[in-house]
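Omission of a single protein chain aside, the complex is shown with its protein chains in their original locations.
As written, the chain order gives the labels A and B, with residue 1 at the start of each chain.
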Amino acid sequence: MSEVNETPNVGQPDTELEKDEQIPPIVRFLPLQKALDLARANSLWPLTFGIACCAIEMMAASASRYDTDRFGAGVFRNSPRQADLMIVAGTVNLKMAPIIKRLYDQMPSPKWVIALGSCAICGGPFDQEDNYAVLQGVEKIVPVDVFVPGCPPRPEALIHAIIELQEKIKSGQTNAS
Amino acid sequence: MPPESDVSAAVPETPAVSVHAELIERLTKAGATACADLNYAQTGMDLDIDVAPEKLSGVASQLKSEHYAFETMVGVDRQPGLDVLYLFKPHAGGPRVKLRTTTSRETATLPTLSSIYAGTEWYEREIFDMFGITFTDHPHPRPLLLPHFTNFHPLRKDFHGAPIVIPEDTVEIPEIDVKEAMKLGQSDTPKRDFFLNMGPQHPSTHGVLRILLHVEGERVLGGRCHLGYSHRGTEKLAEKRQYVQFLPYTDRMDYLSPVNYNWGWAKLLERAANVETTPRAEVIRVIMGELSRVASHLVWLGTYLLDLGAITPFLYCFEDREMILTIFERVSGQRMMTSYIVFGGVRNEVHSGFVNEVRELVKHMRKRMPEYDTLVMQNEIFLMRTDKVGPISQEQCKEFGVSGPCLRASGVDYDARRDEPYCDLYSQLDWKVQTEQAGDCLARSRVRMAEIEQSLNLIEQALEKLEEGPFRAKVPKLFKVPAGEYYSITEGPRGAIGWYLIGDGSNTPYRLKVRVPSFANLQVVEQLIPGMRVADVVSILGSLDVVIPEIDR
Partner (left out) sequence: MSLPEILIRLVIAFGAVITFVTVNALFLVWLERKVSAVIQNRMGPTEVGPFGLLQTIADALKLLGKEMITPTAVDRWTFFLAPVIAFLPAPLLVAAIPIAEGIGVSDLNVGALYLLAISNIAFIGILMAGWASNNKYSLLGAVRAVAQNVSYEIPMLLAVLTVILMSGSLKLSEIVAAQSPIPFIVYQPIAFVIYFICSIAESNRTPFDLPEAESELVAGYHTEFTGMRFALFFLAEYTQVFVLAAIITLFFLGGWNGPVLPGWVWFMLKTYVVIFVVMWLRWTYPRLRSDQLMNFNWRVLLPVAIINLLISTVIYRGQF
């Protein structure tokens, strides 16, 4: 059977080169935290990162008919250093997995992940015991905040996911520091 | 049970004298062992040639001198031997040829054909990945689709899964000198060149492609594509799926034109089982197929302009595409992965407003096309970025098996809708195959824009021909494909999609190979980019219109 890494090591740098300095919050007090959470929720910048079919629905969600920019999440940044939200859209296979992990590590915290589509949740239609190439779910390598089922999910489903994530951030429930 | 070799199951034309006798004579002189005629209507091939591995390059050279274009290679595990089939097609009419050669499991070695047909390079690497056959004298013997640490060969029949181990490292070739491994060009000013990775995470939204560029300043000296970041093992899982269960996977290979892939799968099965569809289904298929072509070309246009830096056409194209997707959703229940065209016809009847909605859409698109022409095709900067950039010659088309708009832009008049007739309706409608001569990015763009116009014409005419009748022929629910080898080609928006099926009489395929057009089209890019600038690489990639998950399958 598959040997799967059950407890993903999140935030562990790969090599010496990746060991970035991380500045912990010096002061933590509630009104500032709430204001920051509100700002972060309303200004989610996704990383342009589409792997397969769901990427097209992600692009359709940012297009004119559905328009994620209304919620502040329309500025797609190309560099992981400037993005907060990684939308994993498509099937993750073993060759791609370390790259996703590296991209996630390169993003500055606070950061969030949306697993878009069945493939990112559990392998989707490629979810079989003898599939030698596909990682059965991106949660095995990065912590996911919102799961969006569908194959592919409609653009409204992605917008719903973004709104859910915004609610989650505002209530302070996410894994982000 | 592995099926018998196809030579005995072939249907001979007439006893003794073959229609292609002269060709057979020339090939036998070049080294072929046995030749047999095949029934084109059922198997998709005209000639079946057996060749011993030593004589392979002789026969291939003969075919090259007769202007045969290479199409695809299929590896088969015959238990105990391993076969490799080479499919060739002539652009200018003539019989389709299938070469077959065998090697044993223990030795698993064959000579490479990449010095004769450069396009076999990637196919041989894929067959090495999947079957473990080594090709001697191969210029770049590296894995194509599987990670470099893989130690199994998935498509062999004795492979039944492996434990999933998430690798630590992303670097594909750890300690080998990159220049040596890449065998890229030498720069005139050594030490001023460097390697630039256009990595899997790329804003150019074609999917996860990694190109390693050898660059000197702005000039590219060479490049190598690294694939496999989207490999999902589709061909292996096809062997465990019943024919009707495999249908959703065809949608997800090329997700921008899923209708054409469904059609290809349905046509393959209909050819194999000798089943005719109903007239109404043919018309609906043509309408849906052409709508899918328009939708795919719109995505191409939007993303190509996005790559070039103009963001707005992307939004306009997607808005137009949304209208098409709305129609798809009303017809089949799904926006993209329709799974609508099935074996025998279409899955369900179209909804009552279908004809009116499609007419409205065609009217709307006809108003839009002049807008796109003014905004995009006549834009000075667009012309500067695409004119004379990345020309593909007709020779390269033959060597690599380029198809689709890329082929037609180089002046070759070949379109599977007309030349490999898989749907009679196309011959009854009034349309033209669009070609250009220059073969550069601008020519390819023009061909695609012209194809949208032609598709709109086809849709309009097909709507007139829509008559009452059943939408699906009577077919058994779980049917079995009779034993034999079948090949079917349909014209997708990216090129000719080839389906090679080996059935063994059961209800699952013995071997399914999908010949995807983007595979051949992308392979040419390694020959196009030396001498270009980095910005041109992006322009060339965009103009080829490749979808990586279909390449990786």
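Going forward, a residue touches a chain if its C-beta (ideal position, glycine included) is under 8 Å from a C-beta of that chain, and two chains touch if they have at least 3 such contacts.
What you see is a predicted model, and the numbers here were worked out from it, not measured in a lab.
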{"item": "Touch with the omitted chain, as defined above, among B:R321, B:R385 or B:K398", "value": "B:R385"}
{"item": "Touching residue (missing chain; options B:D37, B:E71, B:E235 or B:D536)", "value": "B:D536"}
{"item": "Residues of subunit B in contact with the chain not shown", "value": "194, 196-198, 203-204, 218, 305-312, 315-316, 319, 375, 379, 381-382, 384-385, 533-536, 538"}
{"item": "Absent-chain interface as seen on subunit A, which is shown", "value": "16-17, 19-23, 35-36, 38-40, 42-43, 63-64, 67, 69-72, 74-75, 77-79, 81-82, 84, 106, 108-110"}
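We take it that only the chains that are shown with their structure count from here on.
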{"item": "Touching residues on subunit B, where the partner in the complex is subunit A", "value": "146-147, 152, 154, 159-170, 199-201, 203, 205, 207-208, 228-233, 236-237, 240, 248-249, 252, 255-256, 299, 314-316, 318-319, 321-322, 325, 335-337, 549"}
{"item": "Interfacial residue positions of subunit A with respect to subunit B in the complex", "value": "1-5, 14, 47-53, 55-57, 59-60, 63-65, 78, 80, 90-91, 93-99, 102-103, 125-126, 128-136, 140-141, 151-152, 154"}
